[in-house]
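Heads up, one of the protein chains got dropped from this complex, but the rest are sitting where they should.
And then subunit A:
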Amino acid sequence: MELSVNDTPAYLYTGGRPFDRQLPVVVLIHGAGHDHSVWNYQARRLAHHGFAVLAPDLPGHGRSQGSPLPTIEALADWVEALLDAAGVVHAALAGHSMGSLVALQTAAQAPARITKLILIGSVAPMPVAPPLLEAAAHARDAAHGMINQWSYTPASQLGASPVPGISLTGLNQRLMERQRAGVLANDLAACNAYLGGLDAAARIAVPCAMLCGERDQMTPRKAVKPLQEALAKVPGGARMIVIKGAGHAMMAEAPDAVGDAMRGFLTSA
């Protein structure tokens, strides 16, 4: 569906079910250079099991109009504006990679609105390797190649895909190519520049799950620890869920395990 957010048309995928704001709302925020389609299976899973799903294309991405927003803070403001535009008072947030920083920042600046938080493939801060920043700005194809190599496990790059007949890395390559010029460079620069993640985490006081790919090279398990520890006010502490065998692109590599973890966490007390 389409909504006007800050007077600019924004596209939202609702998981194959009409959006019903009377149901518990969950917002799924994609990562750098991506769009809503990275959430296909998880969005459909939640939408068919009692949730109202909003998986936006962030500004300037996919079908959403406007320019890509240059900072994580600006993206968090946009998510708040999206909730307003959708008439949503309370929502759970889930984000992947860059989207996880947006979710974290949104939850920190709008604590009364956010009920639960799911951070997928998340670290804070999220420094981006200089060669990748450089390639994203000046040699997109090379940047796409690096992201594919570092986001998917060797088994995913060469072996069988969970989705019959689909090449996961081929699909991701084209999805990144489909985004407008400058989008990936903008997004990676926003990740790299966001230094408020640990402070934001310290203000989170709602249940939080962290999904980490067992073989994630982009945001490896060891690097997740500072963020997990900073989430000190989360009741019971942030729950770490390791997605077995998966890399950074875990929604694609392990769609069932990620869907199970998200649904389980969102339906738990």
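By our rule, contacts are C-beta pairs under 8 Å (C-beta built on N, C-alpha and C of every residue); 3 or more make two chains touch, one makes a residue touch a chain; residues count from 1.
In this text, contacts and distances are computed from a predicted model.
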item: Chain left out of the displayed complex - its UniProt protein name, from "Sarcosine oxidase subunit delta", "Cell division protein FtsW", "Ligase-associated DNA damage response endonuclease PdeM" or "O-acetylhomoserine sulfhydrylase"; value: "O-acetylhomoserine sulfhydrylase"
item: Which residue of A:L23, A:V88, A:A110 or A:M146 touches the chain not shown here; value: A:M146
item: Residue of A:D20, A:D199 or A:D256 in touch with the missing chain, whole complex considered; value: A:D256
item: Residues in subunit A touching the chain absent from view; value: 13, 16, 35, 37, 40-41, 44-45, 48, 62-63, 131, 142, 145-146, 148-149, 155, 157-167, 170-171, 173-175, 177-178, 255-256, 259
